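Other chains of the complex are left out, but the ones given are in their true place.
First chain written, first letter: the chains are A and B, and each begins at residue 1.
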Amino acid sequence: MESTATFFTAVIYGMEKPAPPPGLTWKKKAYSVIFEADTPAGRNFDIGLLWAIVLSVLVVMLESVRSINAQYGPYLRIVEWIFTSLFLLEYLARLVVVRRPLTYAFSLLGIIDFLAIAPTLVSLVLSGSQYLIVIRTLRLLRVFRIFKLGRFVGEGEFIVRALKASRFKILVFLTAVLTLVIVIGTLMYVVEGGKNGFTSIPKSIYWAIVTLTTVGYGDISPVTVLGQTLASVLMILGYAIIAVPTGIVSAQMATPSTPSPSYKQVICHVCQATEHRPEAEFCWRCGEKL
Amino acid sequence: MESTATFFTAVIYGMEKPAPPPGLTWKKKAYSVIFEADTPAGRNFDIGLLWAIVLSVLVVMLESVRSINAQYGPYLRIVEWIFTSLFLLEYLARLVVVRRPLTYAFSLLGIIDFLAIAPTLVSLVLSGSQYLIVIRTLRLLRVFRIFKLGRFVGEGEFIVRALKASRFKILVFLTAVLTLVIVIGTLMYVVEGGKNGFTSIPKSIYWAIVTLTTVGYGDISPVTVLGQTLASVLMILGYAIIAVPTGIVSAQMATPSTPSPSYKQVICHVCQATEHRPEAEFCWRCGEKL
């Protein structure tokens, strides 16, 4: 959960553009097209890039479907190489255009941009790795920047802030859940006697997680009376315990909206009254000009 | 989610009656029966219509059950045609009676009314399409209007308002969830090696959705140790992440009741400013004594 919050923060705050090159050269112009979305050219570049990402991810997905691969495999692989070449060119262009290429290369954006092309290149050597290309989807998060949706960023920040503020509470909660799952998983292994799918403690813990989170695949399920009783307890616990993270986040999200921002932090020099309306020009208590 | 909110809004706000015909003709009378529910006749018409909708939907459902269809099929089809004829007559009556037939025909209500009869007509040509008749259930939402349950509409509006106010937050959340599901689905495809049901990336993404949402059919479930570990992480994430939409909506629903009561409902007689602090004795905008 914490890593999720960190990830989001990184995505939203960390997606800051690297510093532009100095001077008014062609580099500066290219920079504004590639990194910014204020000009029509920059906007079009970003929208085109987004479509390229979506399409290339779709190609990789289709390639994995056996029937489609059997028929259109070679074509799909060609399309994929075209996309990878485009992304490679784009990556190199970004490196060339920024002021400090290394800073960009090791920034979050730079690493994602690199990972988006690496798998295809590696697949020349190591078969199978090309599927990791789906890391490209992470690039889709750029969408929030392209449309300059300040609104979305604000909302994203709201979620991230709430998650960050409650990350210690959630960590405590997860530690308790993990301990619970390990203890009950082991008990089930002993109770079901290593049969009915509970063939080892790790597998029983896996079952306990499947049950506590109310996923319930049914690939492993208790058969003995004692096992089913224990499972019932775990299920009801899981059902009730979900109230904890939900309550934490709800409470967190409900509080930030109430504090004093609805009042202006100005003190009247006559009567010292505070908490004026944000637009107030006169003191509400003595009528003095603020 | 946004489309759900839009849909609800459309249903509740958009269910406004089309304009009545001018003059005090028979049309006006028919209009009041068909479109309004204030008079006993209009009320009875609407309740009758509601029952017809419920019964016709039931008939279509029963028709799809093989054993019932084998025995009562012909009768059910006759009943269905009777209902469709009735709805067709009603639809035509609505078109005749309103001031601007085209406006009605392309309003939300008009389109639903049309779709409720179209499938049966189309089924003359294209077999199978008659099941789409269940779109008729959408007409059941009229129930809120018939009983003039201002209370229900108010409550519906409350839910819609909360969903609308949080739609950007929910959209950001869904984008993050979708990205997560695509990335983990692909990883699982690689990890399970295209076996154990993870036969393609789209199928693995389907599995990831089944797991993250805690549905857990069990038609596909990981078998390898690494796969089960990854699945456990996804499950716990799904279990914890549900706190986010819940928190968003809870916080949204908890706030609207607090805001304005913190202001005094007095209008300044000089500058017409409202929303003064509860204890204010002077106008915050012009300094006039309230």
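One rule holds for everything that comes next: a residue touches a chain if its C-beta (ideal position, glycine included) is under 8 Å from a C-beta of that chain, and two chains touch if they have at least 3 such contacts.
Model, not experiment: these values are computed from the prediction.
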* **Number of copies constituting the complete assembly, 2 shown** => 4
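FYI, only the chains that are shown with their structure count from here on.
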* Contact residues on subunit A for subunit B in the complex? -> 1, 4, 8, 57, 60-61, 64-66, 128, 131-132, 134-135, 137-138, 140-141, 143-144, 151-152, 155-156, 158-159, 162-163, 170, 174, 177, 202-203, 206, 209-210, 212-219, 238, 242, 245-246, 248-250, 252-254, 257-258, 262, 275-277, 279-289
* Complex contact set, residues of subunit B against subunit A -> 168-169, 171-173, 175-176, 179, 182-183, 186-187, 189-190, 194, 199-202, 205, 211, 214-218, 221, 225, 228-229, 231-232, 235-244, 246-248, 250-251, 254-255, 258, 262, 275-277, 279-289
